[in-house]
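One protein chain omitted, others in place.
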Amino acid sequence: MTQSLLFLVVGVCLWVIGLYGLLRVRHVIRRLIAVNIMGGGAFTVMVAIAVRTDPVDPVFQALVVTGLVVAVSATAFALRLASAEAHCTRRRESRP
Amino acid sequence: MIEWLLDGTLAALLLILAIAVIRASGLYASVVLFIAFGLLLALTWARLGAPDLALAEAAIGAGLTGVLLLGALAHARPERPSNTLYGYRWPAALVSMALAALLIRAVWPLAETTQPLPAQVMTELEASGVSHPVTAVLLNFRAWDTLLELLVVLFAFLGLRQLRLAPLAHTEPWPLLAAWGRLLAPLALVIGGYLLWRGTSAPGGAFQGGALLAAGLVVLRLNGVLPALSWRQWPVRLGVLLGVTVFLAVAALTHAFGAGWLTYPVAWNTPLIVAIEVAATLSIALTLALLVVGEPEEVHP
Partner (left out) sequence: MTEWLVWLSWPLLLAGAFFFIAGTVGMLRFPDVYTRLHAVTKADTLGLGLVVAGLSVRADSVQAVAVMLLIWLLVMGSGATACQLLGRYQREHEAQQEGRDRD
């Protein structure tokens, strides 16, 4: 068992744990955290694939670098959507 | 042997923390555990030969996402303690187990097989204008993808602007925190610039440097050292649009006068890549900072 294989399996497990959380939690922030854990798992799989060759595979590392930035942008947008939704619901409830 | 002990401990801690994040009894505890998870993930990637990715993950995954989540907690509806986890226990577990088995079977052979792609990158590296393969992939071989990724970040920010929310009340920052932030800011600037500069020949580059600069900006803004950042200010607009503009200008020029869309002429390789990288770093840093601490405009009903 190599280091690459160990973290390939860990990445898959993280992704599945995130999925299990996504299926079972209800609060929107918790769901977004679960999606982010899935993302972390997927990135770990890619970093582990990149390290199996020497020198390290640059294509996968490039994918992860851009993926990180895109993931945080998507999370920011989703969180703002969730906040806006909560805001609207509160206003509707306070003004029947 | 000691290497294995470290790898095994890291792997076990990652899995335990991920489960703890999902199962944490309070929303706040879940967010804090997630930040710890992000830092541990960064440590793991540093072990896997990707120190620059680790730095970016520590700044983005743990830092910026952490600030975002904590900020969202203030707006969110409180969670009723009884329904942290709800029904479907066994179906969810079954689906997850089955998927885990399938995926592990799928990735198992990946650790042994090799691809021709890294070797191709290495042979073409000479002609790319930079000597670090990751930067060559990002800004030369797959420059199209990078351009589109910059656009995704820009669109996320523009989408965020459409959702106007009442701004959060900033509490007066404690003087000690502000002082420490002031001390850290030049360091973040120096390290971000260094990462960008290093990117042509060693691990580093626009995305990593931009992420670090964004983290520095967020720290300064939260400490009240920087004034409010808003789309209305023209320097902010310029900074946000600079990366995509320079990238598109280079693409259009190479299309009109050169060999084709984003195919750089050989003699101009390095200066063009450096110009795009500098512009992209500024844009990424500013856009990410705005995504996290940008002031939402006042709501006028």
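Letters A and B name the chains as they come in the text, with residue numbers starting at 1 for each one.
Keep this in mind: contacts are C-beta pairs under 8 Å (C-beta built on N, C-alpha and C of every residue); 3 or more make two chains touch, one makes a residue touch a chain.
Treat the numbers as computed from the prediction; the structure is a model and nothing was measured.
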What are the shown chains that the left-out chain touches?
B
Given B:W108, B:W180 or B:Y194, the correct residue touching the omitted chain is B:W180
Missing-partner contacts on chain B, residue numbers:
174, 176-177, 180, 183, 187
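Note that in this section only the chains that are shown with their structure count from here on.
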Quick check on the complex: what are the chain B residues that touch chain A?
3, 7-8, 11, 14-15, 18-19, 21-22, 27, 30-31, 34, 37-38, 41, 44-45, 47-50, 52-53, 56-57, 60-61, 64-65, 68-69, 71-73, 75-77, 79, 83-89, 91-93, 95-96, 99-100, 103-104, 107-108, 110-112, 114-115, 117-118, 121-122, 133-134, 136-138, 142, 145-146, 149, 152-153, 156-157, 159-160, 163, 165-166, 205, 207-208, 210-211, 284, 287-288, 291-292
Which bits of chain A are touching chain B when the two form their complex?
2-21, 23-30, 32-34, 36-37, 40, 43-45, 47-53, 55-59, 61-62, 64-66, 68-77, 79-84, 86-87, 89-90
